[in-house]
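Note that one protein chain is taken out, while the other chains of the complex remain in position.
For clarity, chains are labelled A, B and C in written order, and residue numbers in each chain start from 1.
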C-alpha cells in the first residue's frame, strides 16, 4: 500500500559506518515519523572504499546500488541528494563535485580540513545554487533548540558567559589505535575539528559570532599502534583549551579532549545572562538545566524536554519517553528535505555551508592562537563568499 | 538490492497508536540493526476500529493491508505473528483467537484485565504450542539487563530490599479526559495494570517471586470530562501504595500513581543487598546507579550503560551515545523473532505469557489487599498451567 | 567583656556522646549565632554512667559539674533545663523526674520506648507546666522549613502523596556489634524508633496526622557479636516497610532500614500535590527539590536553601555557604530557649511532647500492623492528655 502521489528524493550516502550509519537509519525513519512528508527519501546508493563492505552495507540498509568510489555515486542519475559522511579529506572534493552536478549536499562536520577548503565548498555550493547543509546535528537536539528559543525570547537577558566542553575518554588508553583522525593531512586537525567544532557551532547557534580566541593545545601521546602493525605518529592535538570572546561582549571557555576518563560523549555548555542561566550535557540530551531569576524559591530546574509544547514535542512519544542520540539525525534530515523541497530554508535553524565555513575559521583561529601564544581576532580571517 | 535467501515473517499489528507505534517502528528497524537476522519481519497488516484511520496507518507504516476488525487480521494467511497492542479488553480475546490459528503472539501488558483472563491466555498459548510473549519491554533496557546481570553474578549478595515506583503526572489536571483506562470493565484496573505491572515485572525479573502484599489504593478524582461531552465515572484506582514481600526474604515498597507533578515517566527502582546497591530511573534509562561495598573511596557510581561490554553494547552506537525509549521495542522484537525462528527462547530474558500471568496474579493481590486491608499471600492465588 | 544584664539559663545534659555531643556543641554556639539572646545557656552539668568518662566530657565541653547518675544532675539547683540525650530507656524516667522538679525538658527522640511510656511523659510535663520538646531536629533544617512553608502557602495544592525513606548501611556488616539499640527492652523498637520516627515526625509536620498504616518488618541478622565477647540476640526489627494513609486523604509509603549499602544518612521524602511536588534528602540537607506546575519550561528545580529570604537565611553565612548536620541542633536549641524564655512556644514549629507522643502512637501502629498483617487505624490508639 504505497502512495504514488508522493515525490521521491533519491539519496546517495558516502560512507556506511560511524556517523554514516546514523544518516542511513535516518533515511529509513524520517518519512514515517514526519508523515506525510512531501518529498520522501529513497536510498539510491552507498559508496565506500571497500567494494565488499560497501556491497554488504547496501544490502543491510536497502540501497539499490553500491559504489566503491564516490564518483560512481554522484554520477548515478537517480541520486539527487548527496550525504557526505566520509572522512574529512573527502568532504571538499566529493561535495564540490556533487554540487557541480547539481546535487544537494548534506556534508558531515567539520566541513573541511581548513577554512580555506571550507570556503571553496561554500563558494561552490553558492555557485551551483544547491541546497547545502553542514552536519551539525546537535542543533536538532530538542533541549538545544529549547535553549536557543529561550535565549532568543530574551529569557536570559544579556548574555555574559558561554562555556563549553566536549570531552570523552576514547584516547586515554595508549593502545587505542592510530587512525586517520591522528593524521593532520587527512583530518586537518585533532579534537579541534572532531569535537571542538561541535561546541563552536553551538556557541554560534546560541550566542553569536566568536570575535577572538586564546588557546593552548597539547599532544599527550604522540605515537600510537597501527592496526596493521607498526606505529603511527600523531601530529594533531589531543586537547585544546581556549578562551572565547564573542562580538556581543560575552566571554567564556572552550575545551575539547579525548583524555577525560569517565566522560563518554560529554558535550556540555552553560550560558549565563542577566536574566538567568542554562546548562546542557549531551550524555543527558533530553534534559536542559534552566535557572530563571525571580523572587521565589529558586534553583536550576531540570527540564525533561519531552513535553508536547517543547521543540519536536509530540513528534515521537508522550512526555518522559526519552529520545536517543540518533534521533537528531532524523530531525536534521527532515529539516534538510524540507529545504530541498522548497518548504523552508536550511538557515537559521540548520547549519549551512556558510555556517560550516564560519566554524572552520574559528577552528583555524584556535590552532593559530595555540601555536602563536596570543589572542587571535577571528573577523580578520573571514573571507566573504565568492560565488562564481 | 534485496537478499532473497532470508526468510520473512509476516506480522500483523493490532493497534497503530500509542504503544503500537513503538511496535510498528521496531518492525521497520529490527532487521537493519540486528543484521543479518535469520527471519526478517514483514509488516503484513494493521488492525483498528476506525477504518479510515487504520487505512492511513497502513500507508504510514507500509503495511500491505488494513483491517477495521482484528478478526480480519488474524485471518490473513500472510500473518504468522500477532502483535497485540490494542486496549486491555481485546488482549485475551484476540490473543486466544490468534493462538488458535497458530499465530505466535506478542501481547502488550498487562496481559489481561484479571489473572483469570491471563490464565486463559497462558493456557491457550500452551495448548497451541505457539511462541508467546508479554510486552514487558523494560526488560530490554540495557541498564536493566545490566542490573539483572550484576544481581545474578552475586555482586549484590543477598538481596534485602527492592523498592519501586512508577509515577507520572498525566492525571493531575482534572480536565485530563476520561478514557477507557478509567473504566474497570475495559481496563481491568487503573495504575495497577497500567504502571505497577511494569514495576512488578521488573521485581520478578530482578529479585524473584512476590510472596505477599499489603496495599492501599485511592481514587483522587472520580469524574472526568469525556472527549465527546459529559462526564465519565472513574472506577479504577488513581494510585496504589504497597509493601512487597519476596519469597527470598527481601522486602520493599511499590507505588504507582499518575498524580505526581514533575514525574513524567518515572519508573524507578532501588535494590539493596549485602554486597551493594543499584538504582534505576526510566527517565534516565541509559544510566544505572551502582554501589559496590569495598574498602576504597566509595559511593554510588553512575554507569552510562553504553559501553561495548554492556548489554546491547555495540549494537547501536559508540559509548556515550544514548538510546531512547523506543529502542527497547527493537530489542524486544529481536528477542521475540529469535524465539519465533527457534534460535532461542522467550524465557528467561523475555516475559512469556506465564510471566504475564504471574504478574497479573500479583496485580490481583494488590487490589485485594487494598480492598480488604490485610496482607495477601500471593502463592495461594496461582493456578498451574492447564494446557488443553 | 561580658554582658551582666543577660539572664542565664542553667542546662544539664544527660549523655555526652552521639547525639548528646550535638546538643553540647549547640549550647556552646547558640548565643553567639542568635545574638543577642535574652536567655543565654550555661552548661551546668553533664551526666552519664561512667564516672571517668563523664568527668572528661565535662572538661571537654566546659561543664561545671559531672554526675555519674542523672539523679545528681536534676538535683543540682543550678540546672533549669534538662536535655535528655540518654538511651531510650532513660527518656521517660529522667524526663518525668526532671519535670517533677520543675525542669524544662528537651528530650531526644523517640520520646519513649512505647506510646504508653510517651503518654506518661506528656502527662507529667503538662502537670508540671514545664516547657517540653522532643528532639525532632530535622524540623529545623532550613530546607524542611521551606518545604513546610510552601505547603502551608498552598503552593503544592491538595496533597496526594507523601513518601519517605530513612536508610543507612550501618548494619549491613554482620560484624557490626550488638548494642542497646538491638535490645527491645532498652530501645523499645529497632529502626522504627531510631529512623522511622524521624520520617513520621516530618510526615506529621508537613502533611498532617497519619490515619492508618499497613506494614511488614524484618530481622535480617538475628545475632550480633557483643563488644565484650559472645553474641547478642537481636529482637528488634532491622527494617520496616509501610503504607501510610493520612487524615487528609493523602497516601504514601514509609521505609526505614540500616541494610541499604551506599545510603549513609538518607532521610528522604517526596510530596506530590495538585500544584506541584517537592523532594528532600538529608545527605544534601541544604537543597530542596521543587516542582511547581505552570506553563513554562518546567522541571524539578534544586533550591540551594541558603538565601537571605529562606528560613534561617542570613543567620549564618552568605548564599551558597552550606550548613552542616549539627546546625539543626543550634536552631532547635534556639527555638527551645525562646520558649523557655517565654518569647514563643514550642509548637507548632518545634515538636512538643504531645508531638513525640503522637509519633510514638504511629510507631506502635507500625509494629502492630507488621505483626498482625493488617491495616491498623491510628486514631483509636490515641489517648487524650491526662494532666494531674
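As a working rule, a residue touches a chain if its C-beta (ideal position, glycine included) is under 8 Å from a C-beta of that chain, and two chains touch if they have at least 3 such contacts.
Here the structure is a predicted model, which means the values were calculated and not measured.
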From C:202, C:304 or C:339, residue that would touch the chain that is not displayed: C:304
Identified contact with the non-displayed chain, of A:40, A:263, A:327 or A:358: A:263
Selected from A:49, A:71, A:129 or A:293 as touching the chain missing from the view: A:293
Selected from A:59, A:116, A:179 or A:253 as touching the chain missing from the view: A:253
Missing-partner contacts on chain C, residue numbers: 1-3, 22, 25, 28-29, 32, 35-36, 58-66, 168, 170, 263-266, 282-286, 304, 306-307, 316-327
Where the unshown chain meets chain B, residue by residue: 146, 150, 287-288, 290-291, 297-304, 307, 310
Residues of chain A (touch criterion as defined above) contacting the omitted chain: 160-161, 163, 165, 167, 169, 172, 212, 214-216, 218, 220, 239, 241-245, 249, 251-253, 255, 257, 259-263, 270, 272-277, 291, 293, 298-300, 369, 373-375
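Please note the rule applied: only the chains that are shown with their structure count from here on.
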Centroid distance [mean C-alpha coordinates] between chain C and chain A, Å: 55
Computed distance of Cα centres, chain C from chain B, in Å: 42
Centroid spacing, where centroids are CA-atom means, of chain A and chain B in whole angstrom: 36
Chain C, residues touching no fewer than two other chains: 291, 298-300
